[in-house]
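Only one protein chain is missing; all other protein chains are in place.
Order of writing sets the labels: A and B. Residues in every chain begin at 1.
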Amino acid sequence: MKPIEPMEPMKSSTLERIRNNYVVQAWLVLILAICFGGSLAGMQLALGPLIEANKINETLKKVPEMVLGAKKAEKLTKDQQLIIEPQTVEIEKNNRKVFYSVFKAKHPNGDPAGWVAKAVGQGYADKIEILFGMDNKLKKITGLFVLDQKETPGLGNKIMEEGWRQQFVKKKTATPLKVTKEGAKAAHEIDSITGATISSRAVCSIINTTIKDLRAPLSK
Amino acid sequence: MADAPTPYERFIQGILPENPVYRQLLGLCPTLAVTNGLNAAMTMAGATAFVLFCANIITSLIRDLLKPHLRIVIFTLTIATFVTIADRFLAAYMYQMSKTLGPYIPLIIVNCLIICRCEVCASKQSVVHAGMDAIGQSIGFALALASIAAVREILGTGMLFGMRVLPEIWPDWVVMVLPPGAFLTLGLLLGAVNWYGCKNKNNNEL
Partner (left out) sequence: MSYIVDILLIAVGAALINNFVLYYFVGICPFIGVSRKVDMAFGMGCAVTFVISIAAFLSWTITTYILKPGAPLSKWMAGFFVSPEMAANIDLTILCYIVYIFAISSSVQFVEMYVRKFFPALYKSFGVFLPLITTNCAILFACLTIMSNVAGVDNPADAWDLGRSLTLAVFGGIGFTIAIVIMAGIREELDLCDIPKPLEGAAITFVVAGILALAFMGFTGVDSGLKKALTPEPQETVQVQMIQTSQTLTCSGL
């Protein structure tokens, strides 16, 4: 019988085989990564400005309401729209730098309309973020809006309610505000929400601290 | 493959018999977290449906090119991309809802439901199968989320979709919109679904 001849081994160097293995297998991942990366970049270009505008408008839209009151703000026609200047006020307090975001509102003819300050403080459950308006001379509070809160739903949540927030309008800033459970009688007292004393106190203390900190810088 | 389910079967299976939440116990993180109200729950269901559908379609299109040990990487990459798209889209067009849902939209990436469907169905069957499977599972997920959210919202705030449904004298069971309420509702509803399933099985056997 004729001896069976051994077959010739396939010609390929070890290096080539290794390179074949990894790169060939990863080519799909790389191509997908490039495609997806490109689509994400395109989406960022398209939607990025929209998202930024959303973030800014959230606070900017509230400023006229804070300064003039809801009814007057609604009635503003297009050429009566307020000019809003965002500012950052930096204060050194207890050896720490604290930043406040402040908005100066002006009528189109240049007359100052008021100030709006954004402040954050500790509430009952987590931080409470508020926006409150003051008149030009920083003598009275002209509006209050709660931007962000994580208080107990149904209890501390009620700080967002229009009725409770209305109490703050026309309060004088000279005396710090105080929360009372019985019923507000004096000019600087605020009715607390039943069952949510701590949340009510937190809002008042945030306002008091902010007014105290900002009175000097903004009066200049 | 004579035994592989047809697209129609995939669709029907996803709604009740293989419901992702009540039967497979997948995707529990968003089920508990966003079911405070029906608005948030439906937005989350919509986002998950979008990601599941797109991921299934793409995976099915490239199923012949997948290598066994790189497929999880590819699934993850695809899912993460579509979740980013969904998240940015929500932030651009539904900003308030995006803030309410917070970190739970990116958590769709690790939602076991999507990886599971890619693995079980999309990487093995055609685009039509994968698409119908995605639609079926999404409807099932939406049904589950809606059921839990409806119970929590009605008992917790007396509202549905933000509109008052129960009379004013209803004392809102605030605990239902807090974390304990989520767990209790899911547990009891799961028990109810199991009981219903057992009863049906008994009736069929008799």
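Of note:
As a working rule, contacts are C-beta pairs under 8 Å (C-beta built on N, C-alpha and C of every residue); 3 or more make two chains touch, one makes a residue touch a chain.
Everything quoted here is computed from the prediction, not taken from an experiment.
Hidden chain, full complex: it touches shown chains A, B.
Check A:Leu50, A:Ala70, A:Ile84 or A:Val169 against the missing chain and you find that the one touching it is A:Ile84. Only one of the listed residues, B:Met97, B:Cys112, B:Ala146 or B:Met159, touches the absent chain: B:Cys112. Hidden from this view is one chain, which touches subunit A at 36-37, 40-41, 43-44, 56, 60-61, 63-64, 73, 76, 81-97, 99, 101, 122-125, 198, 213, 216-217, 220. On the side of subunit B, the interface with the absent chain consists of residues 25-26, 28-29, 32-33, 72-73, 76-77, 80-81, 83-84, 87-88, 103, 106-107, 109-110, 112, 115, 175, 178-184, 186-188, 190-192, 194-195, 198, using the contact rule stated above.
The definition used in the following text is that only the chains that are shown with their structure count from here on.
With centres defined as mean CA coordinates, subunit B is found 30 Å away from subunit A.
Taken in their complex, subunit B has these residues touching subunit A: 62, 65-67, 70, 73-74, 77-78, 81, 84-85, 88-89, 91-93, 95, 156-157, 172, 174, 177-178. Chain contact summary for the complex, subunit A toward subunit B: residues 25-26, 28-29, 32-33, 36, 39-40, 43-44, 47, 50-51, 54-55, 58, 152-155.
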